[in-house]
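As you look at this complex, bear in mind that one protein chain is not there, while each of the others sits in place.
On to chain A.
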Amino acid sequence: MIRALRAEWTKLRSVRSTAFALFALVAVTLLLTVVTAKGSVTSYDGPLTRDQFTFAHTPVTGNTTLTTRVASLTSKSGWAKAGLMIKDGTTGGSPSASLMLTPGHGVRMQVNAKTELTADTPSGQPRWLRLTRTGQSVTGYESADGLSWHKVGTLAVPGLPARTEAGLFVTSPAISVAKQVSPGSVTAHLQLTTGRAVFDHTTPAPATAWTRTDTTSPPAAHPLPNDEKRPAGTLQQTASTVTLTGNGDLGYIGIGGVGDDLDEADQVKETQSAIQLSLITVVALGVLFMTSEYKTRTIRTTFTASPKRGRVLAAKAAILGATVFAVALPTTIAAFLIARPIMTKNGYKPPIFPTTSLTDPTTLRAVVGGAAFLAVLAVFCLGVGAMFRRTVPAIVTIFALLIVVPIISQITSVSVNTWVERATPIAGRALTQTKTLTETSIGPWAGFAVLCLYAAAALGAAHWRLTRRDA
């Protein structure tokens, strides 16, 4: 097999079309990457802070310890929040410290909507919470049973006066309901949700009764569309329980789940988007590596040198795949490194968009995945070339499958397009995804597996034809 690999490598490297195709792969990829990155601009001019909740409060002066049990918290949003708060008054934007339970993201602690701590213990409902103020700092604890307590952490609260309002709060952010209206476009609208929390075992209890305030964020230049439509919260109190309903959100972009719905882009996949066009160079290389042997009739020389035709095919596939990968990997890495600064300049940056780095395993998988996609695609094309034995039918078939079918499906319907993205070799490009978006058709590894199946099937069919037909 080593001999076959050396022989096929000699063949591949010794014709100029190989160097040309690989050069074109690098050049087209990088050029398209720059063009795509420059053409993609995003901006967000809405408020960064959210300070909206329904507050059941009572005045407290100086150091204090608040304890409660969140008996239940229900909301359509996983980022609903219910818990304890100490705040300078009840106006949005004033200094505050809070400790809260969320349905989907555990127990969290916030100060001034700028600092966040997350409890590293498992959480569920009901949950006991305790918030202690000592001077200018607060400490949070949480517990499953009110007996054994875990410390969440201690945070400084700059600007918190001695005289505060303290008590219970609930809030629940609007959720983004995205819908793919056509293969190329996704629309999203925000749907208000209401959080309903039941508290008991609350200490200290107010002398008479809790006061309810619906706190609103300070006025913003570009308020969020749903801010004006917030319905009023409710407060019901019995001897032992307090039930609050409310909506809104508490936090800052990137803190407390705020702004998660704004990050509707897969930045890493965008840096790899050029390969969907530069793949044509790989198609040409893969097809020609096989069909040129038939065109020049060197296939007979090949099979006299190596009568084991399956071994010839395996060597070709291995050499081609390895060569394409070796050239494509530096290219996809370069594409990522070139596109990142351009995209950052165009608005893809914190706090809404996270910083991406190759040291992050998911990002690295996506960038290496771009090269792997091209390598396996080349092998698929080799197999198709061996089936047809002629360049033009092979290339036409592959282009139909990789380019024409997706273009047609994009103008037909969402379901057809989704099916195409799942069931044609282009599914392999899913390996460059780093997140699941509304328009995502298939998971990264599942998509790559589809491409690998295509490659294996093409090689299998090619082998069948090679060994059963005269050369």
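As a convention for this text, a residue touches a chain if its C-beta (ideal position, glycine included) is under 8 Å from a C-beta of that chain, and two chains touch if they have at least 3 such contacts; residues count from 1.
To be clear about the criterion, contacts and distances are computed from a predicted model.
A.B. asks: Write down which listed name, "Na(+)/H(+) antiporter subunit B", "Anti-sigma regulatory factor (Ser/Thr protein kinase)", "ATP-binding cassette domain-containing protein" or "Carbon-phosphorus lyase complex subunit PhnI", is the UniProt protein name of the chain that is not shown.
C.D. replies: Its record in UniProt gives the absent chain the protein name "ATP-binding cassette domain-containing protein".
A.B. asks: Of the listed residues A:K38, A:H189, A:K229 or A:R297, which contacts the missing chain in the full complex?
C.D. replies: Selected residue, touching the omitted chain: A:R297.
A.B. asks: Who touches the missing chain here, A:N226, A:S306, A:T344 or A:Q410?
C.D. replies: Residue touching the absent chain, from the options given: A:S306.
A.B. asks: Which residue from A:A4, A:V111, A:I342 or A:V414 sits in contact with the chain not drawn here?
C.D. replies: Looking across A:A4, A:V111, A:I342 or A:V414, the contact with the absent chain belongs to A:A4.
A.B. asks: Which positions on chain A touch the chain that was left off?
C.D. replies: For chain A, the residues touching the absent chain are 3-4, 6-8, 10-11, 14-17, 292, 296-298, 300-308, 470-471.
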